[in-house]
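Take a look at chain A:
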Amino acid sequence: MNWNSWSEFFHMGGYALYVWGSYAVTAILIAGEILLLKSHRQKALTLARLTVKYSKVKDDESAA
Partner candidate 1 sequence: MSITQTVFVLLQRELMLAMRRRGDVLTVLFFFVIVASLFPLGVGPDPKLLRLMGGGVVWVAALLAAMLSLGRMFASDYADGTLEQLVLTPTPPVVWITGKIVAHWLVSGVPLILMAPVLGVQFGLSGDALAVLVFSLLLGTPVLSLIGAIGAALTLGLRGGGVLVSLLVLPLYIPVLIFGAGAVDGAMSGLGSEAHLSLLGGILILAFMLTPWAVSAALRISIE
Partner candidate 2 sequence: MTNRLNLYKYSSPATFYALAGKMIPWFYGAAALLCIVGLYISFFLAPTDFQQSDAYRIIFIHVPASWMSMFIYIVMAVWAALGLAFNTRLSFMMASALAPTGAMLTFVSLWTGALWGKPTWGAWWVWDARLTSELILFFLYLGFMALQAAIDDPRRADRAGALIALVGVVNVPIIYFSVRWWNTLHQGASVSMTKAPSMAAIMLEGMLVMALAVWMYAIAASLSRVRSIILERERNSQWVAQLLETEI
């Protein structure tokens, strides 16, 4: 085992800023990308729904 205590683990032998800075930013970026992907999907769905609705209205009009 490398670490005798949690505080030692978080201390990272004095390099906490660098190590945790790297891991934290990576985690934030990945979380951010996942959020962006979600919102992209929502936007695409909304756009598709609008398009389908619009084409239905047009179909109904032409049928009438």
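The candidate set was assembled so that all candidates are chains of the complex that A comes from, given by their letters.
Keep this in mind: a residue touches a chain if its C-beta (ideal position, glycine included) is under 8 Å from a C-beta of that chain, and two chains touch if they have at least 3 such contacts; residues count from 1.
Computed from a predicted model, the values in this text were never measured in an experiment.
Engineer: Any idea which of 1 or 2 touches chain A in this complex?
Structural biologist: Considering all copies, chain A is touched by candidate 2.
Engineer: Can you list the chain A residues touching candidate 2 in their complex?
Structural biologist: That would be residues 1-3, 9, 12-15, 17-19, 21-23, 25-26, 29-30, 33-34, 36-37, 40-41, 43-45, 47-49, 51-52, 55 of chain A.
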